[in-house]
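Sharing a structure here in structure tokens format.
Every protein chain but one is kept in place in this view of the complex.
Naming follows writing order (A, B and C), and every chain is counted from residue 1.
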């Protein structure tokens, strides 16, 4: 569900949107027991009850409590359900969230209802300023992020039970996995822009939009599948140090990894724990629950690499049609450390701790998972985890360097370039012929420039040509062959050709 | 409640007893929420739900499953609720008990009911053999042990909540703390016996009964109080390494201990978390939740020591009247490592892992706590914890060495003894006068021996005396003074005195 | 000392160079005791003896052992002095290097001499192929890296001694610290290139050279000083979570950091342990031994940020003259995670493990330290450490965003831009005037392009202008004012002006 408020949203729209987003997590919790919602299976996880409370707390702490004379629903919840906001005071340490048996699930549900009631009243006042609208939308997006965390944490919890219970009858997802397409797509790169342009909602870490230079590259159209991964394992993937980053190899040995998280041997084949209980591993499905270390090792094994986040985003913007499961299946590890974009400024106020302070030691993932709320992700979305973490719905898509045009020149051309360069650089002052500056992409670009209204030389030349062409044609005489050096897109040539119907031949030459 | 079956118990008695014991833990759980009963606040603790299930499992694993063709209530519970019995197969690691959100509390309650039903049917068959009766009684005692663990664990859990909830309206206990008496009691020691004599139920670790030699010692009639402890703290108790065992001091520094567990500063005074919520520390009440290290440091600070378990047991058997809060307030740390008694043999069968395998690194506590089921403890009972553990209801009673009789002799006597010894040991063969062998305790013992029917010399001498006394008295003449060396208890003297009413005086001399 | 072999090096040059580089570490070890050279003060450090041996092992493993039938000096040293090369077999785990009391320092010295003898013989054969020359130069650079590690490790070791011994009489450094200059320098950025161009030696991680887009930025001309740092500390720098990355703040609390490594309180002032023993902290000197976390927190406190490595390198290439202590004082933390450059390929062969496998979780530092061998560092050099590490000679130089030209436009212009944009984007198809595409940098670039010989329109226009200008001027009449829209660099205008000396005024307009 897309949480962006419509451009001209009415109060009714806002309230309807709020209700829709807030209904999702209780829906996920519906079939689970009080105990299922209370347990914390590892420090990285939180209890379901905590997610239900914390997402309510967020609206209270960020929006409601800004009102003068605001009286909190219960001042004690301020501490209990604060996640990591230092500016908002004391809080329960993350690994101890499972110890909060009080308030009970019933009390949390009541808290949730009361917050919803207050928020709807607040929305009913109409006329939000920009900051309020941002925080409102942030709260909805925050809720959706925790809906996914809720599922991640529930799967981890169920996986730790000897009973391997199914949290749900079927995996909660909005659509089927897309079938693999089998191809690859090349991107020319160049000076592209990535990042959010501030039109519509985005987290602060997605902006500002900024330029990045990309070398030509290619992406696999499909995600790496379980079947691919089994081949990696069969080829000793988890036992060959040369495939691994040094920190990754240390982790493999310390943790005893031999397969993705949740996989276990089942005779000759493999089974995997899912939100719907244990299942046979489906060779065709995208692999899940691999760490950055594993994704990186797999890529090295495959003779490829992970894409940078700029490559991923540029591809996702320009050719979303060719990439299967771009969103909606697994978050895809990139090669990019999670860092601020040039000019990054955190959201002002208490929400400033939302993203920025985590910009160390983590790695960006792009795309979105089957468990991500519909409409929540976007091409500029930057998810992030530590390189050893595996309980998120993580997978990978391979990338590799695409030899640039200049790398494809024939040996002769290459030799000419070398000779020219040596000669030019031996002169004083050194020089190089600008002809070596232009390649296919540059030519395309230049052509486009020449068609801008502001680029008058094209039009002037054309006008001049049209004036003189008949005169030229008259001088050619019949049977002549026109040889043109530096023909470019040959547009001006047409003017001459149109004026010289008797030419015997035309030979355009360009590099 | 005393779980020992009556000497001639009927089936009805057994069933009634079983019902009474089994009703206790559900009663403790009654006011607590599903979440309270599901959480595990540290690896040493277990969830309440687990205690409810495990105590049922114990009856099934130890008794019911011995029946041929027994079909378990649910085979999966065999693994889930096994605590530490290696012989009974796989089990959930202790620190992960809080992750078992399934089965739910409702399912555990149903399991409990079914086990109770089966046990009552089994009891209804009548005629248990000795082994079955032992296991039945063991199961009841095991249930009671977990009732106390239930309370320990619940207090720990509540103490970790920022809300400091009261688990109960009032502290669950059967009687008030006994007021302090203020005295001390001396015990002569000697060759005493400790350990259970196998009459009635005891855990295997309480036997066999065996001889122990005790030097004279004294015990404080009262437990160390919170007021005492605050004086220890005020005197730098937690900051002076010379008071501490080396391992204890390391623990103080690592853990940052500055007070007993659950204490916190409240301005100038102290508050303590209890099962009934936070309370001001009561200076008169016995101190609780101190480790062996702290108890030992306190004793050293007080110029005293902890009693050995043999001293404690001997005192508890011989002078239970003078010692306040001997049972029923706190378990009292002893100086004794938890080790097998001479001739110890674990219970045969799967119950063999009950106690014996823990006989390393732990220390014996004696007595019983306010949270111990009535009738559960006894003078021979050996509780045990690691020296750093504090979450049990632990306190202490001081002991010290009592100078022996020989140490109280005057300097003259001491000199005589020395002279006599030097002279005797200078002879060949060496000799020592037997008169140095007898002290007060020995004299008492000898008197008792002489009153046995088998000790005929007393009676013979008395008969002879009675025969000759009149004749002797006749020879004394009037106004004589009778001086008797080695008068002992002077019983034979009375015969002579009775026969000599005219004596002017009687001077008994003894050492 | 610069270890790059001269372009046309003779055998004698190579041998002389080898001798010079290899003489350095024994020189550093000269005044230290056998024990000083044997101890390992933490897992990150290595014993001095190990450095002496490992740098010799490197030549043997990478160069000498490639010879057919090579017989190692001692096959056991293969294992003992391998650092982290998985492909070269078993090795002693890093934290256990201090346990290698054998071979003794004398034996290591003999090993070193023998390797030097063999290397000189190998060099004497003359005619190295490119790969051999690379490995030879790599070995020399590797040796120099360990010369610096030697000093880092020695300082750490001395700092752990209660005696605080001076490892050296004076700090081993080649020149004095440069005095601070007090300014800042602005860089326009744009599409720049960074990375090594493969001319001369570089580590594999420095290449390939590649394009990076930089927004305008500024750098402080000076390093952050101890005095600056003391102001940060006085302002609560180590106690304010809002200044820190989340992982950094957790480290501050866990490690109890309150100052840079090696600092200790000395009454009201601070002292610092150095290679020359304890010293008062010099407020003017650049701060050393701070982690990335501290550097980042300092920058946030100062309202600035750390430079990216591309910014640093671009600045260092283009304006080395204005930046004090660019090299030679401390390694300067950047904001860039240590990651492969686009197209990175590790050195082939066993040296492939040299750099690439460490490209996770570490952060790039640029510059060089006082302890870095002269000539070893260069503008493209990428040093790297984990964000919590402090024992290297690390410091920082601040950076900040430079508002771009377009950001300096007046409010009116800004309003015009907004209006234009809104209007254009409301049309279908949407459009934007290309005039908004050009800013100062773009204009400069375009001017430069128009001066290329290949850009004939400029020349053609000029020629045409020169032809028609006299005619135009004639038509102006006297006292006319020429108003020119879109004057650009006004070069063509001059032609007209030259032809029209009677103009009363000239008003060029451009944006």
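As a convention for this text, a residue touches a chain if its C-beta (ideal position, glycine included) is under 8 Å from a C-beta of that chain, and two chains touch if they have at least 3 such contacts.
If you're wondering where the values come from, they're calculated on a predicted model, not measured in any experiment.
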item	value
Chains shown that the absent chain touches, full complex	B, C
Touch criterion as defined above, residue of C:10, C:104 or C:481 at the omitted chain	C:104
Given B:215, B:235, B:282 or B:502, the one touching the chain that is not displayed	B:215
Contact partner of the left-out chain, one of B:27, B:86 or B:498	B:86
Contact residue for the chain not shown (choose from B:130, B:234 or B:360)	B:360
Selected from B:273, B:316 or B:335 as touching the chain missing from the view	B:335
Residue ranges of subunit C at the interface with the undisplayed chain	33-36, 38-39, 41, 49, 76, 79-80, 92, 96, 98-105, 157, 160-163, 165
Contact footprint on subunit B, counting only the chain that is left out	84, 86-87, 191, 210-215, 241-242, 244-249, 292-293, 296, 305, 308, 335-337, 339-340, 342-343, 353, 357-361, 387, 401, 433-435, 452-454, 457, 461
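Assume only the chains that are shown with their structure count from here on.
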item	value
Chain contact topology (line, ring, star, complete or other)	line
Chain whose Cα mean lies nearest the overall Cα mean	A
Size of the rotation, in steps of 5 degrees, that lays the CA trace of subunit A over subunit C	180
Chain located farthest away, centre of subunit B as origin (C-alpha)	C
Computed distance of Cα centres, subunit B from subunit A, in Å	66
Distance from the mean Cα position of subunit C to that of subunit A, given in whole angstrom	29
